[in-house]
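Taken from a larger complex, these chains appear in their original positions, while the remainder are omitted.
Which chain is which? They are A and B, in the order written, and residues in each are numbered from 1.
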Amino acid sequence: MAIKTNPGNYFEDFRTGAQLVHAVPRTITEGDCALYIALTGDRYPLHCSAEYARSLGFQRETVNDLLVFHVVFGKTVNDVSLNAVANLGYAGLRFLAPVYPGDTLRSVSEVLGKKENASGQNGIVWVRTAGTNQRNEKVLEYCRWVMVNKRDAATPTGANDRPDVPAEVTPDALVVPSSLDMKRYEAWPSGGSAFFEDYSIGERIDHIDGMTIEEAEHAIATRLYQNTAKVHFDGHAAKSTRFGKRLIYGGHVISLARALAFNGLENALAILAWNGGTHSNPSFAGDTLYAYSEVLAKAELPGRPGLGALRMRMVAVKNADPVADAIPLKVEKDGKSSYHPNVVLDLDLWLLMPKRS
Amino acid sequence: MAIKTNPGNYFEDFRTGAQLVHAVPRTITEGDCALYIALTGDRYPLHCSAEYARSLGFQRETVNDLLVFHVVFGKTVNDVSLNAVANLGYAGLRFLAPVYPGDTLRSVSEVLGKKENASGQNGIVWVRTAGTNQRNEKVLEYCRWVMVNKRDAATPTGANDRPDVPAEVTPDALVVPSSLDMKRYEAWPSGGSAFFEDYSIGERIDHIDGMTIEEAEHAIATRLYQNTAKVHFDGHAAKSTRFGKRLIYGGHVISLARALAFNGLENALAILAWNGGTHSNPSFAGDTLYAYSEVLAKAELPGRPGLGALRMRMVAVKNADPVADAIPLKVEKDGKSSYHPNVVLDLDLWLLMPKRS
């Protein structure tokens, strides 16, 4: 009898060019959206109010971009990263179409390349994942690379085909929802007073609020996304790891940072893209997250006169107020620069921001 | 560059007569209702069963009154009480129309008056808040007053316009849903055997059951309501407060007490109004709540022969069984009467109760 449980793919199992059709298509419902608000504190009105969304040309409230990401990503874990040692990076992530409650999402990944590490213990695998809806329209795509254990450390594979991944998403590649119509845009639903013109390159916005994460909260969120990474759920096995406890899904940290960032970026209508991102340190239950954002660049969106794109670095810091406790992004140690131990996220993203005029 | 994050209004920022249009309109969904049941244990069948609700003339199951309250209230925090020292009271709260899943709620408050305290550190602000649906129909209104910090304690404002707030909601002001039709009323869906006639003024009903509150539970509930009060979420900052930990949103205590009160008040169809209420002591994660109710008054509802209104004092007690441990509502100390330290809620409300005949 063959083993019927899925042990996950090892480095040797990935073949460059292969397509991985991920299991468990998922209809996103009003229930998922309510849970997303309850677990993250999200308040962006496009995802909260059917009336507001309709006033901007949408059919109804849209599913939060990051909830879409988590569901699409969650499906890939079983095939891509069950034996991953580390999530190394993201590139070229773009949201391509609005998702509504009732839409059914599925995920497919293509293996872009793989490269064995010098140690022989593991290697890096690059994939490009697409999330599609029930009409087979792409709603999300991104590249991701992970360090994956080898099944057999003693036998070199010679794998050495590192692919090119985009260094950034250029403004011309950003996709603004075609249905979005700014003619009836009002600011009261967001409560924000700042618009595209008000943000300056180099400006930093401290989002002030803090959010403590409980074990039940991140586990409920991560199960909602049907993400099967064992490190988030198995507290018994976690006792024998170097941390001695469960790790919080990095995506939950992104969601909390984005929700905290509502305070200062209220009018931001959507995340358009991620240029890249790093889970710079792990988070655990009991941690309190704070967030700040820096304006890296501003871009016009041709053909969309009432809107602009803000390129932002969104940083999450744990257990210390980034301002009062003056937490730097990076620290020098032995001549090497690395993230401050309290910095848990460094995400470079494009936001869609209404213009004042 | 102007500061873009909202630090909340200080005492000086309120102007009597001003209208505060609160951000983040919210479509209440089936997801919110399911979460409300899961977080509170609510069992009133009007909010659980579409069939039962239709048998009474409603379109479908209605949104729990208190979920409506929490959502309407949650929106006001950012403008009214982000810098509040204390929530002092409620008055004249009335539920005015049923809310259904799919309805979109917004909140607007009017500043009724303000009065600086003798200390000069802070003052009291009175507001009247209305919650409206997408047809601009009022579904809820209430007065609330809070003690708010001054931005500048050294400069007196001279504010001294304390408004009148209603001492009670008189029975003629109670609004019974016009669609409610008692012709097909049955008791089995609630399981209760007591009706309007069976409750006597002065009678006390001990609701027996206890409910322990976990940190994740109150935080999930309070985020669901998009209530942004920092004291419920930021465990890191809470370490430096006098409690050393996070506070539970007082509204969660009200919801739990109301859910516990199902045992003994099963046939109560709705909360019609609050005459007033006090969060008499704080609650924290790990606390177990018990509840009891006292019948304060009974009122006929003209034109609604099958229904009456019960005025009830609903009391929540923590970490002690109110009966077995004989917890009094108030205690005398140094000639002063104050709430027993285990009493966390004293709410005076009107319930809609079917008549036996």
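Convention: a contact is a pair of C-beta atoms (placed from the backbone, for glycine too) under 8 Å apart; a residue touches a chain by one contact, two chains touch by 3 or more.
Remember, predicted model here, so these are calculated numbers, not experimental data.
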Whole-complex copies, counting every chain including the 2 in place: 3
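As a convention for this text, only the chains that are shown with their structure count from here on.
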Report, in degrees rounded to the nearest 5, the angle of the rotation taking chain A onto chain B when the C-alpha atoms are fitted. 120
Would you kindly tell me how far, in whole Å, the mean C-alpha position of chain B lies from that of chain A? 36
Residue positions on chain B within touch of chain A in the complex are 1-2, 4-7, 21-27, 29-32, 34-35, 78, 101-102, 104, 134, 214-217, 219-221, 223-224, 226, 228, 230, 233-237, 246
Complex interface listing, chain A residues touching chain B: 29-35, 37-41, 43, 45, 48-52, 60-61, 101, 188-194, 198-200, 203, 205-212, 214-217, 220, 263-266, 286, 288, 319-321
